[in-house]
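Excluded from the complex is one protein chain; the other protein chains are retained at their positions.
Entry: chain A
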Amino acid sequence: MNHDAYCNEHIAGILNSVRTIAVVGASANVARPSYFVAKYLIAKGYTVHPVNPGQAGNEILGRPVYASLADLPEPVDMVDVFRGSDAVPGVTDAILAMEPLPKVVWMQLTVRHDESAARLEERGITVVMNRCPKIEYARLSGEIGWNGVNSSVLSSRRPELRSGYQSFGIRR
């Protein structure tokens, strides 16, 4: 798997197939990117479980926070890693101990650890690194263009409308 470039169909396929996401490193601080991303994913209909030992027992965005992946109340389709690259091997150990395994492990912008990715892929897990699911969702749906950001997507097809004003989905 080439982790320097992903094609749009690959990323769209992931975001259109996963429903339940554990966010490792979710912050309770409303000014932090991990809070923004979790809020956006919830607004797009995903079930989000925040994981943060410092906030365990509290709520973030109205969801209970779990101390570790082992404490999650249900299997998840994807683990979104909001930790520095040096923390990834430890998170990988915790992911590989999950039962069942998640289908996807997604590491945020600037987070990349090729050795861990190889361990996860060996177990059949799809790995995305150095990307943000919020940015990718907004890019592939076309929402990101509303704020002048280059989506790098050209399309003559109808945008996928979600309920309410100003909410696109990703075309299937």
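Throughout what follows, contacts are C-beta pairs under 8 Å (C-beta built on N, C-alpha and C of every residue); 3 or more make two chains touch, one makes a residue touch a chain; residues count from 1.
Going forward, contacts and distances are computed from a predicted model.
K.L.:
If you look up the hidden chain in UniProt, what protein name do you find among "ABC transporter permease subunit", "Fe-S cluster assembly protein SufD", "Cytochrome P450" or "O-acetylhomoserine aminocarboxypropyltransferase"?
P.N.:
Per the UniProt record, the undisplayed chain of the complex is "O-acetylhomoserine aminocarboxypropyltransferase".
K.L.:
Could you tell me which of A:A26, A:V48, A:V88 or A:A138 touches the chain that is not displayed?
P.N.:
A:A138
K.L.:
If you put the missing chain back, which residues of chain A would it touch?
P.N.:
1-2, 5-8, 10, 29-31, 33, 36, 39-40, 43, 109, 132, 135, 138, 142-152, 154-159, 161, 164-166, 168
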